[in-house]
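One protein chain omitted, others in place.
Presenting chain A:
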Amino acid sequence: MAAVHKALFTWFIILVFFIIFVLRADGKVECNWFLIFIPMWLFDGAVITYIIVNIIMHFRSAYNPNVDRNDMTKRRKYALVICTLLKLVFQFLLCLRLENFNISLYFVLIPLWTLFIAGLVDNFCVLIARHPYR
């Protein structure tokens, strides 16, 4: 999948999500928050499928057992699957909270904080690395 396709897919999903979110927040539509998050569920499903297909292709490739042609290791791909699962858990807990379930906001945000800390550490490693971009 080319970078332009990935960027346009991400842009489209986020735009649709924002439009539905604004309509729900303004009270123009009255439906369940889990339905409002449908674009995000679809996006996460597509991301997990993409990464799993990438991992399978990595196992079957004869190029280099450690890294693929994008210089991504298997461990990094497993970490990406975990990050996507953390995002899914955060969205699920947020929907429960918005549907007036009695959950502390700290518990809702713990997966997001974990994700952000992982992103910050990864970004910091890129900033101090000799060959920066992955």
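Note that contacts are C-beta pairs under 8 Å (C-beta built on N, C-alpha and C of every residue); 3 or more make two chains touch, one makes a residue touch a chain; residues count from 1.
Criterion: contacts and distances are computed from a predicted model.
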Choices "Trafficking protein particle complex subunit", "Transmembrane protein 203", "Ribonuclease P/MRP protein subunit POP5" or "N-acetyltransferase domain-containing protein" - which one is the UniProt name of the chain not shown: "Transmembrane protein 203"
Of A:I36, A:I51 or A:C95, the one touching the omitted chain in the full complex: A:I51
Spell out the interface residues on chain A facing the chain that's missing from view. 3-4, 6-11, 14-15, 18, 21-22, 25-26, 43, 46-47, 50-51, 70, 72, 80, 83-84, 87, 104-106, 109, 112-113, 116-117, 119-120, 122-124, 126-127, 132-134
